[in-house]
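A single protein chain has been omitted; all remaining protein chains appear in their positions.
By written order: A, B and C. Residues from 1 in each chain.
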Amino acid sequence: MTFSPLDSALLGPLFATDAMRAVFSDRARIAAMLRMEAALARAEARLGLVPDALAPAIAAIGPDAFDLPEIGDQTVLSGVPTIPFVKAVQQKLPKELEPFFHKGATTQDIADTALVLQMRAAFALIARDLDAVLDRFAELAREHRSTPCVGRTYGQHAAPLTFGYKVAVWAVGIAEAAERLPSLCERTLTASLGGPVGTLAGLGDKGPAVAEAFAEELGLAAAPIAWHSLRARMAETGAWLAILMGALAKMATDVAHLASTEVGELAEPFVPGRGGSSAMPHKRNPVSATVILSAHMAAKAHVATLLDAMAAAHERPAGAWHAEWHALPQLFGLASGSLQEARGLSDGLVVKAERMRRNIDATAGLLFADVVAARLAPSLGRERAHRLLEQAAGRVRTSGSSLAEVLRTDPELSRDVPAEILASAFDPTPAVDAAAPWVDRALDEIARIRERLRAVPQP
Amino acid sequence: MTFSPLDSALLGPLFATDAMRAVFSDRARIAAMLRMEAALARAEARLGLVPDALAPAIAAIGPDAFDLPEIGDQTVLSGVPTIPFVKAVQQKLPKELEPFFHKGATTQDIADTALVLQMRAAFALIARDLDAVLDRFAELAREHRSTPCVGRTYGQHAAPLTFGYKVAVWAVGIAEAAERLPSLCERTLTASLGGPVGTLAGLGDKGPAVAEAFAEELGLAAAPIAWHSLRARMAETGAWLAILMGALAKMATDVAHLASTEVGELAEPFVPGRGGSSAMPHKRNPVSATVILSAHMAAKAHVATLLDAMAAAHERPAGAWHAEWHALPQLFGLASGSLQEARGLSDGLVVKAERMRRNIDATAGLLFADVVAARLAPSLGRERAHRLLEQAAGRVRTSGSSLAEVLRTDPELSRDVPAEILASAFDPTPAVDAAAPWVDRALDEIARIRERLRAVPQP
Amino acid sequence: MTFSPLDSALLGPLFATDAMRAVFSDRARIAAMLRMEAALARAEARLGLVPDALAPAIAAIGPDAFDLPEIGDQTVLSGVPTIPFVKAVQQKLPKELEPFFHKGATTQDIADTALVLQMRAAFALIARDLDAVLDRFAELAREHRSTPCVGRTYGQHAAPLTFGYKVAVWAVGIAEAAERLPSLCERTLTASLGGPVGTLAGLGDKGPAVAEAFAEELGLAAAPIAWHSLRARMAETGAWLAILMGALAKMATDVAHLASTEVGELAEPFVPGRGGSSAMPHKRNPVSATVILSAHMAAKAHVATLLDAMAAAHERPAGAWHAEWHALPQLFGLASGSLQEARGLSDGLVVKAERMRRNIDATAGLLFADVVAARLAPSLGRERAHRLLEQAAGRVRTSGSSLAEVLRTDPELSRDVPAEILASAFDPTPAVDAAAPWVDRALDEIARIRERLRAVPQP
Partner (left out) sequence: MTFSPLDSALLGPLFATDAMRAVFSDRARIAAMLRMEAALARAEARLGLVPDALAPAIAAIGPDAFDLPEIGDQTVLSGVPTIPFVKAVQQKLPKELEPFFHKGATTQDIADTALVLQMRAAFALIARDLDAVLDRFAELAREHRSTPCVGRTYGQHAAPLTFGYKVAVWAVGIAEAAERLPSLCERTLTASLGGPVGTLAGLGDKGPAVAEAFAEELGLAAAPIAWHSLRARMAETGAWLAILMGALAKMATDVAHLASTEVGELAEPFVPGRGGSSAMPHKRNPVSATVILSAHMAAKAHVATLLDAMAAAHERPAGAWHAEWHALPQLFGLASGSLQEARGLSDGLVVKAERMRRNIDATAGLLFADVVAARLAPSLGRERAHRLLEQAAGRVRTSGSSLAEVLRTDPELSRDVPAEILASAFDPTPAVDAAAPWVDRALDEIARIRERLRAVPQP
């Protein structure tokens, strides 16, 4: 298994994408740290603090030049992998350049900036998947704009709507999360450069200028003041990822239920061999929903860790910063797997309109009880109409007759129910018509947000 | 105690403000539900669906007209307090208006919109407190822009900076949370009106128009589609409140440590009788920090609940929605108490510049080891200089001599250390000068964000 | 609403019992603190440290003698309500006894011991409810020991079992939580008495003897060493309560689904007016399941807070201890409401055996696919048999024929399926017979655990 299933050969492919795994691999980490140091060298060279030759010399060292287990062994001593990394780079640099390497910076500058570079690559992957998911769900909502379907509250049949409406709700939920991504990137894709205690004192009066140039070199924002111990960026990122997974989990909750045997209105896309069982040959388990729901469950816990880490003592805390490492990369991993499955669902969900129609009729007209009540309210009063329908519903349940029949024939109830009221009350058309404009509004909103998603920066 | 100390006569005043308590009182809840129903009546009257007289009739019923325990008893049956509330209003309305009351709406519309109205009032309180806290901390940062002070990493003395710089970091952390409040309000202060399954089918083709008018009546945004089961608004609000408390907790962590006996650089504002002990007459406990830190600890847990609630089944879930009620109001309560204490701290923090200066000298020059190392790097190489200083630091610790002395007199080390390098290395002035521009940047940022805070809507 | 719905007149009755509310009321808190001080006085009198008259004098002060809001106002200053409480008692005591009051103790001793006394009362309520729930569910399992019913995995029909078996699983889950309660009580119902820093130094060499006598007076355990900053007792209590709610939530998850419209195998007990809707007169929402599920969601978050509070600095922390107050009483409140609803469900759950039987047949024999596969394995090999049934299941889904028919008539498949194998494969009797002994084992286990529950101490 490995400690995290995301990192396991056996389980990893189920829970995270290969692309996201590559972003957070040990090798990618080393590459990001090298990129950070090279950018620092370029920035400092621009300000005359280090030789121009330093940056190319750093860039010439590839991520494969490092002995990862050796660095791991030394991390046990140093408490942070950046220290053995810095030493290893120093040994690889020409002697005359070595004194200028890492000038003015501290371990956290490397670690945090490298992480931000990884986050940028990760956000780009997420944006791409989000766009695809929204595209397909929008299409599905449009297609089923008028496919009647049961609306359910508290697990009970409530009133009719359309399947396109349901999909539109899912898609708006996902889109509303997506909409926040560009501004999240603006805030969080920020370079970290502060030196030992944040003031870049080792650079004399050139600290702010180097910090600006450094951020520019990497295409990142520059912070007004060092964020070594201001961790809202990480907490906000984590919360956003969990909210995104929550939006996907809302959809997966519905899919799993609609695909359940008794409901049968949906099936996950058919992939040969998918969703089988070692014991039950007939099973087609909702694997995508399972992955999305489990990701959401695991995700929210990591957010608590990131929030916790905000109470960071002084210029660098003993514990709170390290705790983030246990939470943030896994959130990206979980999100990647969740989106991968959402793409699968949005692409190939099997919609059974016929079964939806049958389920509408399954309660012998009770699904339209609120319509009838509303029609009776003007004459009977709202409360009395409501009570009358409550009684009628009870008789439907015990007698097996339909609501229309009960209301027409029950000696007690029928008095108060003019026949013309019943004539059209059990037709789902008004419900379908009422759902349609919301689908249209949703599609507009999704199109607008997909447009905005293009602002997510590329790595 | 009551189940939550926020609601306790004994403990409540310590943990939440009276103003916030009023916003989330049972009475305020009823008032918000009435306000929602009146707005619905006005909106529907504008579209000709209900008589004009309905809204004033609702408005005429005050929140004190309800028997709260009676509603509570019926909530046990209904599972939501809005149902007995609706019944109670129906009984109080003139018979001819009753059939039009609550037209097209469902319980969740009332409950969620009422909550949003309470949130608007709560956000306004928070914005006011945030503005005050930022104002005072900005002032404090300016005042101590050049007050030298120890920078600490991992609990150890690291390098000098200024107390103004530390305060600027706190304030930027709080300001960065504050900056997001206006856009959070835009997204979350959204009316909820969807009827039984979200489509407002009971209003025929006037659903979207009524929804827009309703939102307008209340000064709230209108959603593109019903958000009955799209709960990102609540999760995002909770995450934001927890992040705010995290930013305050960063400050409180530092304050508690700086006010500890051995450090002694700060004291919480002197209030007669505050921070005493039943056993130890000399104690002055950091009560404000205690409240802020405990609020942060409790807050992050509630966020997990709100994230959890996002996996809301279909058109209304059995459990997930109710779970929010256990989390969101408490987050506002905790935030109010946290901000109240932050205001107290920002107003009257006792700063002991003299002690700060003494603490800089407490390590016999080790605080300047990185400065010396940086000066030696060009001649010795970065790595060798670093190692030399590591050795020297060891001797300082065992010998009791100062770092300057060790470097000047140690037979082994002094060879490599030119005297001129030591001359000025132990002067905190460069560290103070390096900190200053960051304070200025921070002050600009805070001023900019305070300006933006004005966009937070008033209730 | 109040900050916590548990404390609300509108919502509290839905979410917590009145009995539990009384245990955690402000008044009960004062009463517990008085009881603690009186016990301390008795213990110290036994060892000759204070006059015998002190304890009766304290006992004579009733909890109603205190001005709660006045104490609340002073709590803002002191940071803990025990300090104004101590002062108020001092003023009420005869002058000659006052110097002896609270001798050697500190605020946390009062607060924690009072809390433990409240916990004892709360545990007794929980034990009583647990016993009732187990009694009724055992009865229900016995009654439906042979009622055939669908087993479901991943939301899909899997294979038949009995409804009694399902109930037995629920009950064992609840019983396994219950089993741990007596030992939890042993560990957690421990007196706290340590004085300022835990050593009871103010009592000279009589510290340990007083601590033992004090615990004895209250019927509590004595700790080997002060637990002021050893908070596992609270964390373990919280985890246990959440696990209990988890066991109830497992049951509620199943109930809500089995009571859903399409499944229809259960209904929550019929209580007139229960589970209605303001808009939909036919609704019968699963209110009990809703309460239990929402309690579980909220509960787990509080556990994180209690775990967090374990990292308590030195002899008393600034924040971590206070954070517990936001979590522990609410967990008891949530558990009380959850158990209340579980009692309701266990008492009156409506079981629809006929519908269960019909659902078994709903998949045209697919529910028995694993039986057929197992019968074919000896001749075909396990893997080939499995694949054959996978293919047959696909044809059942597309053709509408039953599995028996497909296996008998499909030209490709029928070759490998001897007719005698199909003869009895679709009879649920073997599944019913297989379930029965597990129900019996479960009933024995439940009976054994109910016996053990009697060891829970009474307040």
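By definition in this document, contacts are C-beta pairs under 8 Å (C-beta built on N, C-alpha and C of every residue); 3 or more make two chains touch, one makes a residue touch a chain.
What you see is a predicted model; the values in this text were computed from it and never measured.
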Statement: Touching the hidden chain, out of C:84, C:151 or C:275, is C:151
Query: Thinking of the whole complex, not just what is shown, which of A:192, A:294 or A:359 touches the missing chain?
result: A:294
Selected residue (touches chain absent from view) among C:112, C:262 or C:370: C:370
Task: Please pick, from C:77, C:271, C:362 or C:434, the residue that touches the omitted chain in the full complex.
output: C:434
Task: Using the touch rule from the top, list residues of chain C that touch the missing partner.
output: 87, 90, 95, 98-103, 151-155, 158-161, 165-166, 168-169, 172-173, 176-177, 180, 183, 187, 196-205, 207-208, 224-226, 229-232, 235-236, 239, 242-243, 246-247, 249-250, 252-254, 257, 293, 296-297, 299-301, 303-304, 307-308, 310-318, 370-371, 374, 377-378, 380-383, 385, 430-431, 433-435, 437-438, 441-442, 444-445
Contact set of chain B toward the excluded chain (per top definition): 150, 152-159, 256-257, 259-263, 275-277, 279-286, 290, 301, 304, 308, 359, 362-363, 366-367, 369-370, 373, 385-390, 392-393, 396, 403
Statement: It is residues of chain A that touch the chain not shown, namely 1-16, 21, 24-26, 29-30, 68-69, 71-79, 81-83, 86, 102, 105-107, 110, 118, 195-196, 202, 252, 256, 271, 273-280, 285-287, 289-298, 300-305, 308-309, 318-323, 325-327, 329-330, 332-334
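In the analysis below, only the chains that are shown with their structure count from here on.
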Statement: Most remote chain w.r.t. Chain A, using mean C-alpha positions, is C
- prompt: What is the distance in Å between the mean C-alpha positions of chain A and chain C?
  reply: 32
- line: Chain centres from averaged Cα atoms put chain A and chain B apart, in whole Å, by 24
Query: What parts of chain C, by residue number, touch at least two of the other chains?
result: 256, 275-277, 279-280, 285-286, 290, 301, 304, 308
